[in-house]
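Note that this complex is displayed minus one protein chain, with the remaining chains in position.
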Amino acid sequence: MSTSYRLASGGLIDRSRPVSFTFDGKTYGGYAGDTLASALLANDMMLVGRSFKYHRPRGIFSAGPEEPNALVTLRSGARAEPNTKATTVELFDGLDASSQNCWPSPHFDLRAVHQLAGPLLNAGFYYKTFMWPAAFWEKFYEPAIRASAGLGALSALDDPDTYEKAHAFCDLLVIGAGPAGLAAALSAGRAGARVILAEEDFVLGGRLLSDTTQIDDVSAASWAAVAEAELAMMPHVRILKRTAVFGAYDGEYGAIERVSDHLPVPPPFMPRQRLWKIVAKQCVLAAGAQERPLVFPGNDRPGIMLASALRTYANRFGVSPGQRIAIFTTSDDGWRSASDLQKAGAEIAVVIDARAEVAPDVRKLAGNALQFLGAHVSDTSGYRRLTNITITDSAGQTRSVAVDTLGVSGGWSPSIGIATHLGGKGNWSEEKSAFLCSDMPPGMQIAGAAAAQWTLADALEHGALAGAKAASHVGLGLQTQKPIVASDEASGNNPVWLFKGSRRKAFVDLQNDVTATDVALAAQEGFRSVEQLKRYTTLGMATDQGKTSNVNGLAILAGEIKKTIAETGATRARPPHVPVAIGAFAGLHTARHFKPTRLTASHAASAAANTTFVEAGQWMRAQWFNAPGETDWLQSVTREVKAVRSGVGICDVSTLGKIALCGSDVGTFLDRVYINTFSTLPVGKVRYGVMLREDGFVMDDGTTARLSTDHYVMTTTTVNAGKVMQHLEYCHQVLWPELDVQMVSVTEQWAQYAVAGPKSRDLLRALLGDAFDVSNEAFPYLACGEFHVGNIPLRLFRVSFSGELAYEIAAPAGHGESLFNALMQAGKAFDVTPYGTEALSVMRIEKGHVAGSELNGQTVARDLGLGRMMSVKKDYIGRTMAAREALIDPDQPTLVGLRPVDRSQRLRNGALLFARGVTPAPDTNAGFITSTAFSPGHNHWIGLGLLARGPERHGEIIRAWDPVRSGDYELEVIDPVFIDAEGARLRA
Amino acid sequence: MRYSLTSLFRQTLTGHKGWTPQWRDAAPKAEYDIVIVGGGGHGLATAYYLAKEYGLRNIAVLEKSWIGSGNIGRNTTIIRSNYLLSENISLYELSLKLWEGLEQDFNYNAMVSQRGVLNLYHSDGQRDAYARRGNMMRLNGADSELLDRDGVRKLYPFLNFDAARFPIQGGLLQKRGGTVRHDAVAWGYARAASDRGVDVIQNCEVTGIDIVDGRAVGVQTSRGVIRAKKIGLAVAGSSSRVAALAGMRLPIESHVLQAFVSEGLKPIIPGVITFGAGHFYISQSDKGGLVFGGDIDGYNSYAQRGNLPVVEDVCEGGMALMPAIGRARMLRNWGGLVDMSMDGSPIIDRTHVKGLYLNAGWCYGGFKATPGSGLVFAHLLAKDEPHPAANRLLLDRFRSGHIVDEKGQGAQPNLH
Amino acid sequence: MRIPCPYCGSRDASEFAYSGDATLPRPAPGNADAMFDYVYLRDNPAGVHREYWYHAAGCHAWLKVTRNVSTHEVIDAVLAHDEATL
Partner (left out) sequence: MLDLAHISAFAELRSIGDGRGVIARERRGIAIATVMARKGQGAALAAAVKEQFDVNLPLGPHGSGSDATSFLGTGPGRWLVTHDAGTPRFVDSLAQQLDGLASVVDQSDSVGLLRLTGPALLDVLAKGVAIDLGATAFPAGSVAVTQIAHMGVTLWKVDEAPTFHIAAARSMAGSFLHWLEASAALAGLAVE
C-alpha cells in the first residue's frame, strides 16, 4: 500500500501492519503507528475541514494536540465523538471518521458564502447590529446564528461506553516523556523514588520521535525506547501512556488516560477512559514547547503548516505532506526542518528567513534550495490547497514560487499552562522571547523545552537534574549518574510574528477565524487588556485554546497599543489543558448509578408484593402496595389507610435517622440541643423533641427514647439524619466538650417497623407471646423497652405517627426481613396490611403532625404550633435568635387545618392562601398549603397550611389560589388535628 | 457613534477606520458627586441609570482591574425571575423586564435570548415546592408553567427519562427566562454610561475609604485620592474586603463557584435546564459551547478557581441527567468569587456610614439582576431611600429576623 | 485540596463538611447583640483563615483548619475538641 505521499522508507510506523480506515465514507490505508492525520496526509488528504466563521477550507496544520484545523468526528452513532483532533488519533483498523462544519463536504461547502460577507463579519460585529426590531433577535437573527454554531455534532444518544476513576500517589509525577521527562523519570527512578510518568502520546519520546538527533551514540528514538525499557523494569515506576495530565489542582493533578480509544470498541469490562487523580509530592513539568506559526496574508491555506510538523510527519510517520515544499522561518529551527525533510527525500523549493543574517553552517542545512534572507511571505494562492507563495525579499521585490506546501516556523512557545493553573503567571522573557513560569504549584519544577531549555543536551541535563532534585526532596540520595550525551545547537526565538503584504486576511487564530485586523480593531475600540481582546475577538477560545495563536495575538495587540509584551501579558490558562470527555469526570456515576441506593431490610419482601417504591434521599421506600385489581394509586393508599385505622398495618420506618447517645451527661446535652427538656425523661420512656438551628428556625424533630440511665436513642427525619449528626457532633466537640457524651449513628443497625392500628397490640402479642408484655398497663403510650428473643436483641417503642394505637418494633437489620415476614405472618389473623409512605403521610396529616413540607427551614416552632414546647427555664441552641422580632411576629403564617368548602374539591400543595374576597397580590398573600391528602375517614381532601394568624381564624372561609394548576377555590380553616383530638386512640 | 446596520455597512466600506473606543478610558478626576466602586455589571449599570434615570453626570466607576474581569465576565449567563419569595421576585422580575428592552435602550446587542429556563423536579415534594414557587411568581407578575413529565419530554427528548436514579417527574418552566451574552452587558453599559459622561476608570483599586465625622468623603485608590459626595460599593466577591475599609463586618462569605464550557457543538440544547436531583445546570451558547455549572465548592475562597471534586460532582449530575453529553469534551473550567450572604439573598442598603451605600450578597445569581440592581441602587444613591422593588433587601433584616431565605438553610452561606 | 486530619492523616477535602470561621466563641445565653454577631457577621479575610471542617466521611472529628483562602494552602489542622478543652 504505497501512496504518493508516503515515503519509501523511514519513520517509526510498522509497515508490516497495514491498517484500513474510512474518512467521509471512503476507505484508505495506513500503518500501525500512524495517526489519523499522518494517514490522511499519506493519502493526499490535506483538506479535512472548514473554519468556524468563514468556512474557509482548512488543512492539517500540526502534528499534535495544538491542532486548530483538522477536527473530525470520530466514529459514528452513539459513539460519535465530535471535534476530535486528527493529529492525536491513533490509527486503528476499521477507524471511521468524517469531516464536520461543512456541507456537503470539505471540498465544497455551501456556507463558504460567509467569506463573501467577510469584511462585515469582523470582530464583534454582532454587538453592533441585529437589534431591530427587538423581537427579531430571537425569531430570526439568533436562530440563524445558532444554526451556524459549533463544529461537530453530538449524537443525542446515550454514551454507551463506561468510564472509571482512579487515585494514585507518588513521590514524583513527570508530565511528558520527551527527553527532559524521560531523563527526570530515570534519575528519580534510579534513586528509588515512586515515579509516575504520564505521556499523552501513544509512544514515549516527545520530539525525539520527530528529530534525527543522536543521544549516547544511538538515534534519539532508540534512546527513548531504551529509557522506557529501563523505567518499565523499575517496580516503583508507573508509566502511563495515552495519558494527558490536564490540570493542577490543590494537592492533586488530574490526568486522563485514553484506555481504549485506540481500539474499535472497548473490550468487555474495559472503560473507554480513566480519570486519574494523582497526589504527587513533587512534579516535573516536561511538557515541551509548541512551535509558533507566522501571521501573514493568506496564511491559512491547506498546505501551510508548522515546519516542525512537516519534520514530524517525515521522521516519525514516513510521510511527506507535500511534493514541493517551502519553509518560512524566523529562527534556525526552520532550517533544521528543511534539512530533515530533504534527507527524508522531500523536495525543498525555497527557504525564506525573516532574519537578515543566518550563520553559514545553518544555511548549509537547506542544501540546494533557494534561500531568501531578510525576506517574508507576503501572499499565497490556491483555494483547496496551496499552489503559490509570494515572497517579498529584503529589497522589497516580490516573486511567486509554486509550492504545494509551506512550513512556517515562528520559534517555540514553552508549554507552561499546567504550571499556571494554581494562579501562577507567565512572565515574558525578552531573552528567550517566550513566556516562562516562575510561580509554580508547590513542589513543581519545569524542565526541557517547557523551561525554554531549547537544546536536546539541555533538556536531558535539566530533566535529569530535576528528577534528582525531586528525589532528594523526598529524602532519596542523589547517586552520581553518567551524563547523557547529546550535541545539538539551540535555535532560539526571535520576536517577529506579523508580516505585511497583500490585502488578504492574515489569520492569527485559525479555528475561530481571528485575523490581525480583528486584533487591531479591538485595540482601536478600546479592548486593550489581553483578556478583553480575547473576549471581544474570541482569540484563543477555540478547542485548541490558542496554543498556536495566543502569543502572536497578544504580540500584535502590544504593537497596536504601543506596549511591551511584558506589559501586555498573556491570558490566563485554565484546566483542562487538553479537552476531556465529560463522561470521564462522572466515572461510574451516571444514570442509575448517579448516587448509591440504600435499601431497607424489607425491600425484597416488599418488592415481591408488587410495590411502588419512591426515593427518600438515597433510600428507596415502599410508597404503596398495589393490591390485585387496583388501577390507581389513590385506591391503594385509601385501602391502606382504612386498613390501619380499622385493623392493623405494617410500615417500614427504618430509614429514619437513629443516633445512639451515651454517657452520664446526655440529659444535659439534650436539654441544650432541644427546645424542650430531656433530662427529666425516665428510663423506659420516649419523648418528642424539636431542635432549632442557632438562628432560631426549626432544624429537625423526632422522638428520643431513654433505654437506660446512660443510653438514649434519638430519631431524626430521614433526610436530615446526616445533618443532625453533624450538628450534634459540633455541639459536643466544639461547644461542650466537657460533657460526658458519646454518640454514634445506628441507623444501619436497626430495621424498624411501625405496627399501627387498633389491632396492633393483638398482633404483637401474637408475635411475641411471653417474650414481652405489651399490655397497656405494662407498656403504656410513650413507653420503650429492650428484650431478647433467643440471642437477638429487639426494641419496642410505643409511639404513633398515625394517631392510632401503635408501636415501632426494631431488630438488628440482618434479622429485619425475617421480622417483617414474621409480622406479616402473625398479622394474618388480624388481616394485617403493609402500608407505604403515602398512607403514612395521609395519616400524619389527618393527625396534624408536621413533616418535611412544614419543617422547611423557614419555619419557627411557633409557626408549627409547637411554640409552647419552647422551655423558658433553660438555654438551648437557637433560643436567643428565636426571640427576634420577626420570629415572634403573630402575623407569621402558622399551622392550620384546611378543608374544601366544596367537599368534592381536590386540594393541592403549594396553592397560595388569601382572605376571602381579596385580590391576590404579594401583600395580601396570607400563606400557602403545605400538605394535602384524601382522607378516607372524612371522604374528602384535607390539608395543612401555614396561614397568617391561623389559630385565630378557625371557622373562616379563605381562598386558595393555584394558578399554575388553574385552581381557585374556597377552604375552611379548622384545627390541624382532623382525628381523635383528645388522643384517646393513642393511649388505648 | 450609534450602532446600527447602517453604521456597520458604512464602516465596512471605509475599512472600519472610524470605530472609536467603546468607552472612554478615563483618568480619575479629583472629585465626583458619586463614585461607584467596582466595574462589574452592577457598578456599570448603576452608573448608567444614575446618568440616564436620575440625571446625574459627575460620576465615576472605579475598577481595580479591567472592566468585565469579575463575575460579570465569568458567569453562566442565565437570566430568570423564578424565585420563591416576593422580596426577591420583585427585584428579579423588574430586572427581567429591563433585560427585555435593554438592547434598544443602550444601543448594544447583548443577545438577550429568552429561550426558557426549566427547573426539573424529581419528587412530589419538589413538585409541590415548585408549584408554590410558580404561584408566587404569578402573584408577582412573572410567568411560570408547571410541566409534567410528558411536557418535559416534549421539550427535551434526550434527557434520561428511563434509567434514572431520580426519575424526572416534571419541571417548572419560565419561558421568559434565558441567557444574555455576559461580557457584552459590561461593555454595553460601559459604553452607554461613558457616552452620558460617566468616567469609567480601569486599573484603579480602592484601597481606603475616607470617613470624616461618620460621613464618607472619598476613597484612596491606586491612582490617588478621589473625593466623593456619595460612594456606592458594588464589588461582589470583594464586598467584605472593601466594606472592611469602612470598618464594617458583613453577613457575607466569599466562596468560589466554578463554571464550564465544552467544545463548540451543533445546537442540541435550546434553553436552560436545571437538574433537580443534583448540582447541574446547562445551556448552550450561540457559539455552540455547552455552558454548565453546579454548586459552589463550599469553602471560603478568594482564589477564583476551584477543585476536582466539584468538577466531578457537576459532571456526575450531567451524566445522570443527560448521558448524551458523555462524549462532549470539557474545554475550559474556571471559577469566580461569589459573595454568599447569610440568607442567600442580596443586600442593597445604606450603611452606618453616611454617604456610603452597599450593593452585595449576590451569591451565584446576580448576573440576572444586573439591570435591576443597577436601577434600584441608582435609586438608593440618588434618593437616599430604597427603591420599592428592593425595599426588603436591607441590612437590618438579619437583626430583626426578616430574613429572605429561599432555601431555608439558615445562616450557613455554603448551603444556599 | 488535602486536609491533614490529625487523626486520619491526609485526606481529600471532599470527605469533610465545611462550616466556616472558627475564631468566634459562642456567646453567653441571652446576649442578643453578641449572638447576632456570632451567627451573622464574618471577617471573611482574604488570607489566612481559621475554619471548621468536619470529617464527615472519616473519623467524625471537628477540626480547626488554618488555611490561606487566597492560595488554598492548608497550613495546619487540629482537633477542635482538643482546643475546646484547653
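Which chain is which? They are A, B and C, in the order written, and residues in each are numbered from 1.
Here, contacts are C-beta pairs under 8 Å (C-beta built on N, C-alpha and C of every residue); 3 or more make two chains touch, one makes a residue touch a chain.
Remember, it's a predicted structure, so these values are computed and weren't measured experimentally.
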| item | value |
| --- | --- |
| Chains on display which the left-out chain touches in the complete complex | A, C |
| Residue touching the undisplayed chain, where the options are A:Gly663, A:Gly852 or A:Pro920 | A:Gly663 |
| Residue of A:Phe92, A:Phe169, A:Phe613 or A:Trp633 touching the missing chain in the full complex | A:Phe169 |
| Full-complex contact with the absent chain, from A:Ile327, A:Ala811 or A:Met824 | A:Ala811 |
| Residue of A:His55, A:Lys277, A:Lys547 or A:Arg761 in touch with the missing chain, whole complex considered | A:Lys277 |
| Chain not shown: contacting residue from A:Trp619, A:Tyr674, A:Tyr730 or A:Phe934 | A:Trp619 |
| Hidden-chain contact residue, picked from the options A:Gln749, A:Ser871 or A:Gln905 | A:Gln749 |
| Chain C residues touching the omitted chain (full complex) | 7-12, 14-15, 57-61, 79, 81 |
| Positions on chain A where the hidden chain makes contact | 162, 164-169, 194, 268-270, 277, 279, 588-589, 593, 595-601, 618-619, 660, 662-665, 710-711, 738-744, 746-750, 767-769, 771, 789-793, 811-819, 822 |
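Just so it is clear, only the chains that are shown with their structure count from here on.
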| item | value |
| --- | --- |
| For chain B, residues contacting two or more additional chains | 303, 307, 399, 411 |
| Residues of chain C whose C-beta touches two or more other chains | 1, 12-13, 19, 36, 39, 71-72 |
| Contact footprint of chain A on chain C as seen in their complex | 1-2, 10, 12-13, 17, 19, 26, 29-32, 35-36, 38-39, 52, 54, 56, 60-62, 71-74, 79-81, 84-85 |
| Parts of chain A lying in touch with chain B, wherever the complex brings them together | 52, 79-83, 119-120, 122, 125-132, 134, 137-138, 142, 145-147, 149-159, 161, 163, 165, 247, 249-250, 252, 254, 275, 277, 421-423, 517, 521, 524-529, 531-532, 535-536, 538, 542-543, 545, 574-576, 579-587, 589-595, 597, 614-615, 693-697, 699, 852-853, 856-858, 881, 884-887, 908-912, 920-922, 925, 928, 961-965 |
| Interface residues, chain A side, partner chain C - complex | 249-252, 279, 422-423, 442, 694-695, 722, 725-726, 729-730, 733-735, 737-738, 875, 879-881, 883-884 |
